[in-house]
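The complex is shown incomplete by one protein chain, all other protein chains being positioned as in the whole.
Now for subunit A:
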């Protein structure tokens, strides 16, 4: 599997990371080296092996489905780059 600049651009877009066009060939090259390393996994026979979902056998604990915490609007917004009138503010999303 070889990654071309078009695939690199698509991955950057999916990851929402801006990559300038002139950087794409180097990025594709790095992906290829990393994926080349990962390709070794192809040698392993995994017939009938379940993919791991949890490294410890424990069942996750459950609790009552009730509100236990909250009402921290000021604290929640305190680190926002742009907060107005009790909301996070972002560039216009809909026309």
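A few points about this structure:
Convention: a residue touches a chain if its C-beta (ideal position, glycine included) is under 8 Å from a C-beta of that chain, and two chains touch if they have at least 3 such contacts; residues count from 1.
The rule we apply is simple: contacts and distances are computed from a predicted model.
Its UniProt record calls the unshown chain "Glutamyl-tRNA(Gln) amidotransferase subunit A", which is the correct pick from "Extracellular ligand-binding receptor", "ABC transporter permease", "Glutamyl-tRNA(Gln) amidotransferase subunit A" or "Cytochrome c domain-containing protein".
Counting the whole complex, the residues of subunit A in touch with the unshown chain are 3, 7-8, 11-19, 27, 30-31, 33-35, 37-44, 46, 49-56, 58, 60-61, 63, 72, 75-76, 78-82, 88, 90-93.
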